[in-house]
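All protein chains of the complex are present and in place, except for one that has been dropped.
Up next, chain A:
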Amino acid sequence: MSEIFVLVDHVDGTVRKTTGELLTLARRLGTPSAVFIGSGADSAQAYLAKFGAEKVYVLDAPELTEYLVAPKAEALAELVSSKQPGAVLISSSAEGKEIAGRLAIKTESGLITDAVDVRAGGDGVETTQSVFAGNFTVEATVTKGTPIVAVKPNSAAPEESPAAGALEPVSVTISDAAKTAKITDSKPRAATGRPELTEAAIVVSGGRGTGGDFSQVEAFADSLGAAVGASRAAVDSGWYPHSFQVGQTGKTVSPQLYVANGISGAIQHRAGMQTSKTIVAVNKDEEAPIFELVDFGVVGDLKEVLPQATDEVNKRKG
């Protein structure tokens, strides 16, 4: 079985859930090896082993994180050239896609971004993507080099499959050419205490219809243990931070349940939530396009409906 690389998505050694998903998908293609870039590999090891990483390559040098993306791509490309894995799986975040793009050019390999499924097919690695705001499904394959696939969060349920997870330090030298876009400041995002938007099983969003007051949306989200999202109209009005925007130019979410409140359902918003398993909307306009997508909809004022729903949910939870 060939070695399949999974680039670990982590913050100082705390592994993000997408990595467990990638390791699970990688096992369909071969034997997963995690590639850990940066510091904190020791604290990540147990997680990586649990989800099936036979090896954990550790690439740690200050340059890797002092500059934007290019050094990571360079180090990864070197490892790919020397180990010749059967495929490289990367999470489809902004940074992940940039690493993937550079890796594709460096290793002359085909790249597929935003995959929602990956499997071994007759022609090698096959992927499924959801395109045009989720209106089409495309199956594709890589025809040149090492398949590089950027996979969206929530594309697979992480399944445990304990493996050795042996740490293998890899020495890295970064060229001057890769050290040109310097990160001069980094402010970590303040924790909200709620699940991470792209990882959450339930997302409750608010739009212009909130009128700027997200308290009902947040209370309902909390009753369900959900993440909070927002439409661009709400973000542009300054009502909610941009990092919570769902849609084409925000986050793509694909939770078990998406609840849209006071959101009309513009194509750019749909692009970020259309593949959610169950969709619910509260909107006072029965003609709102969001109702075309829903499994359950309430035509009504969210200021009335959400507090009542929150009470009812809390009551049922006992």
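Brief remarks on what is shown
Here is the rule we go by: a contact is a pair of C-beta atoms (placed from the backbone, for glycine too) under 8 Å apart; a residue touches a chain by one contact, two chains touch by 3 or more; residues count from 1.
As a convention for this text, contacts and distances are computed from a predicted model.
UniProt records the chain missing from this view under the protein name "Electron transfer flavoprotein subunit beta", selected from "Reductive dehalogenase anchoring protein", "Electron transfer flavoprotein subunit beta", "Phosphoribosylformylglycinamidine synthase subunit PurL" or "Glutamyl-tRNA(Gln) amidotransferase subunit A". Only one of A:Ser2, A:Ser43, A:Thr143 or A:Ser215 touches the chain withheld from this view, namely A:Thr143.
In the complete complex, the hidden chain is touched by one of A:Val88, A:Val217, A:Val246 or A:Ala309, namely A:Ala309. Per the touch definition above, the residue from A:Thr24, A:Gln45 or A:Ser130 contacting the chain not shown is A:Ser130. Interface residues of chain A with the unshown chain, by the touch rule above, are 11, 68-70, 73, 93-95, 97-98, 100-102, 104-106, 108-114, 121, 123, 126, 130-145, 177, 180-189, 202, 224, 232, 242-243, 248-249, 256-257, 267-268, 271, 274, 278-280, 282, 286, 291-301, 304-313, 316-317.
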